[in-house]
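Every protein chain except one is present and positioned as in the full complex.
Order of writing sets the chain letters: A and B. Residues in each chain are counted from 1.
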Amino acid sequence: MSTRAFGSRIRRTIDPALLRGEGAFVDDIPLANPLHAAFVRSPYARARILSIDVAAARAHPGVVAVYTGEDIGVLDREMPLLIPHSSMRDARTQRPLAKGDVYYVGQTIVMVVAVDRYTAEDAAALVEVEYEPRPVAVDIEEAVKPGAPLVHDTHPGNVAAYFVQVSGKPDEAIPEAEHVTKIKVRVERSTAAPMECRAVAAQFDPVTGELTVWDGTQAPISVRGGLASIFNLDEDKVRVIAPNVGGGFGQKVLLFYPDELLVPMAAMQLGRPVKYIEDRRENFIGSSQERAQVHAIELYAKKTGEVIALRDSFLHDTGAFIPYGIAVAQVASTSIAGPYRIPNIWVEFTAVYTPTVPVTPYRGCGRPQSCFAIERAMDQLAEELGLDRFEVRRRNLIAEDQFPWTREGLLFADGLRVSLDSGQYQKALDMVSEKLAPKDFAAEQAKARAAGRYLGLGLAFYVEGTGLGPYEGGHIKVHPITGKVYVNTGLTTQGQGHETVFAQIVADQLGVAVEDVILVEGDTRAFDWGVATFASRAATVSGNAIHKAALLVRKQIIHAAANMLEASEDDIELRDGAAWIRGTDRRAPLAAIATATNPLRYAFNEAAKAATQFAPASRHDGPPLDEGQHPGLEATDYYSPACATWAYGVHGAIVEVDPDLCDVKIRKYVCIHDCGNMINPTLVEGQVMGGIAQGLGGAMYERIEYDREGNPQNANFVDFLVPYATEVPNVEVLHLETPSPLNPLGVKGVGEAGCIAVGAVIASGIEDALAPLGAGKFRQTPITPSMIHAALEGADGR
Amino acid sequence: MKPALFEYSAPKTVHEAIALLATDPGAMVLAGGQSLVPAMNLRLASPSRLVDIQHVAGLHGISVEGGKIVVKAMTRHRELELSEAAYRANPIIREAMAHVAHIPIRNRGTVVGSLCHADAAAEMPMILVLTGGSVVAEGPSGRRTIAADDFFQFHMTTSRRPDELIVEAHFPVLPEGAGAAFDEFTRRHGDYAIAAVGAIVGFGEDGRARGVRVATCGIGSRPMRLAEAEARLEGTKIEASDLAAAGEAAKAAVTAPDDMHATTSYRRRVVSTLVRRVVETAARRARKGR
Partner (left out) sequence: MPRARPRLSVPSVSSDPRARVSITVNGEQVEREVSVRLLLSDFLRHELRLTGTHVGCEHGVCGACTVLIDGKAGRSCLTFAVQASGHEVRTIESLAGEDGSLHPIQEAFRECHALQCGYCTPGMIMNILGLFESEEKLDLSDEGIRLALSGNLCRCTGYQNIVAAVRKAAEAMPAG
């Protein structure tokens, strides 16, 4: 290839199929005569189950099986705790089907399997469950009060976990402070709402004894391991495939959702394929949520605005169970100081059980909350010290020559140190400042105010630890007949474009076209070592593993080609799908090399015939395969990061608030973003813009509305307001590319980045716009029109 | 999220449709289905029978006759929105229609269906009230015309009897020389209004407002005229103080309790603002001759 694929704006190779409607999502997989599952779910947030009567459901025409917790054998157990941690005692996880008690509205109690989903829903409605409702405290601040009703009797105060982390010597630094800023902020419960709900289908082949599961999951390898373990099957007898998946955003990586176990069980028991296609309401009441936290943050500063210490104490809502451990809260706590030096940090959190849908990471994973806390506090500090908001940040940002900036004492969600590895924070701030031109804006703002229009400038910085380990792998094989390059890794894609960016990485090393590199992932039969797609880790961890594997194959190709062309390895160059003797027109096509490196070759095709025209690929006396040599062009390698690599960015916006309607319009939105070396800037921008739209949902529209009894009032798209195109502004994305020193490709993650800062930006902008009306502070997201109205009413003195 | 079972009928005549409704008290009329089918999919509605009226003769089309726009039962929102004749007769319909959900929904949903669904925040029922329109109900005992004010009783409740089919709706044409305007506030485009306001304003020779009509939806249990606001505008020159007074007067009409999208207090602000702005626009259009 004459131009480098890495870094180029290459069109996605997956798109034509998706555009033609040829994507294969779980419910699109053709299965022979499948059965369909539906669930009876708890209508109470907390209740004792007195009785379950499934007789009418079992007798309903078209019903094949009805399962309660009594009928599911080995599955009648508490599901695994994924990430144990010393801060938790007796961590609670749920059973696939509730027994005895229910802990949130939506918890699965009975599974019905019938000839179609319509019939299954009919039968589910015929199941009679008698409940004894118990009192609840839904709000986290209520739930921790003495005497609050308990979610689990085993956990007084509803405390699921308590943890303190300290960096530096806050006790010594705090008395040195000349100014203290204290604020309290709140972020509400939300959900990922991927366009495709979750889905699982399973088929058991009695001839081979193989269980095949199609699961719209982000983690098929782990799902396979769990299924094999629970059903006591060899891992090779269980194949888990994550086909096309319609968005994940973290929600599709819980091990296990009840259906992920129950559907395979039913398929094995009933001898027919079984599928469960979650509907939208179920996605709102049965699939993980996140975000609710309340932070009390304190900044200890010098008069100059330099922050010398930070204390943050927050409550984290973990829902009714804590299957993922403290991951979300831990990420929030270790991100709390943002891009600022702040050398002394004391941060504590209490993870609180509430009788609501369990909480696991949703795009951002605690970062939007901690970003909201620190950035709102920085704005407040600026105001109290009479400093410009840009200036107070400038005085605290980690300087370029101060990297790596390690926060000793803090441990990230991977259990490894927090060390911000590289960045150009000052430059990023300068860039956003240049775009928003705050001085010019101030004049425009004053002019607008005189005309009764209220403009505001919003600003927020964020950092994001990305690329968490422990490892991923890459496998590469060059196919002899076509010369096409197949690449495997242990991930799945939900739209990120792995097939394209991983192909770009390989194409450069092997000198082939991106279209000739074919990624197969999301299938345990294709590659079964690895973790999953989450935590903005795919490009960093799998990307580097694939890069390393590509270097090995490159070496194999050059070695074989040198033999075949009877040239020195140093004179071989790889381009245009062939190995060339540099400066000549002598070449061996990749297909011929792949053929020649297999000692057994039949003349099936032109490549094989061509291969015979060359000298042997391998030259030695002895057996056709030398000791330690393997046939073909193929390699596997792994990458295991020493710690996270930290991406960052700064967002700024100009908003206009119409105080008469409490309507907010975003006039301008700018994002400066740095994820290290970009493999494909177009795809990076796509991730960032999508993240910003999702962040905007959280900033202004999206909140799960639990009533006082714990009933979600908006478990649908009518009332849970995912923004349409009409609500999302155009965004200007500018890049910085500061390579990560931690990995060979110099890349950092980007998947979650976009959403993190948006809440803080919008709050900052609205607050600025309405300051002359005395509307006060905006320290809660989402910011709704009713909240703006209440703020203005308060200002009116009513 | 699949509907419960029902019997399906596709009558060819109004008479047959009415007979089906009369014999099955759990039957519901299926026209465009854009409100009914979601409710069925969520199993919030489980009719025993659907009477699909798409094949019923005589229920299609729009005409302007006798000072009114006659909209037959199977007329889709989008047809009425794009009808030039209807636009010339009363431009507020097109203006309001742009706020009714989204184009694919308007392509399927029917105007009369929306009137019969009678959501308290829906635009078309409010336009029928604003314009002083009516619907024609046909039942076993014949036809009757029901004025908009009498038709809408409560959120999702009308005075249609279970054995009646609403065969057409009548929207009066805009009075000569009057101006009309519509606006609403939603958190997300196309959603039901937190508050919507429509206004029709004419001026007498003396430059004072005559025949002022202001209506709203989204703020109470049904669409309604804002009599207090109208009273503060009628006979005035519609100056800023008149608009402010009308806006203030409109606040008292808000009865909707706090809900997840708006507090009662906030709805008062919205309706008051919209009354001021919409009436001002209607008055400006009247003065400009449209």
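Here are a few things to note about the model shown:
Methods note: contacts are C-beta pairs under 8 Å (C-beta built on N, C-alpha and C of every residue); 3 or more make two chains touch, one makes a residue touch a chain.
Note that the structure is a prediction, hence the values are computed from the model and not measured.
Of the options A:V64, A:A173, A:V485 or A:A775, the residue whose C-beta touches the omitted chain is A:V64.
From the set A:E22, A:E128 or A:E515, the residue in touch with the chain omitted from the display is A:E22, counting the whole complex. Only one of A:L633, A:L683, A:L736 or A:V750 touches the chain withheld from this view, namely A:L683. Mapped onto chain A, the interface with the missing chain covers residues 11-12, 14-16, 18-25, 27-28, 30, 33, 35, 61-62, 64, 73-74, 114-116, 118-119, 192-197, 204, 206, 231-232, 244-247, 249, 265, 268-272, 279-280, 494-497, 682-683, 685-686, 689-694, 716-718, 722, 724-726, 728, 730-731, 754.
By the touch criterion stated above, the residues of chain B touching the omitted chain are 1-8, 10, 30, 33-34, 37-38, 41-42, 50, 52, 54, 78, 82, 101-105, 107-108, 189-190.
One rule holds in what follows: only the chains that are shown with their structure count from here on.
Touching chain A in their complex are the following residues of chain B: 1-5, 38, 42-43, 185, 187-191, 194, 260-263, 265-266, 269-270, 273-274. Residues of chain A touching chain B in their complex: 117-118, 121-122, 125, 279-282, 660-663, 701, 703, 705, 713-714, 716, 718-719, 721, 723-724, 726-727, 784-786, 789-790, 793.
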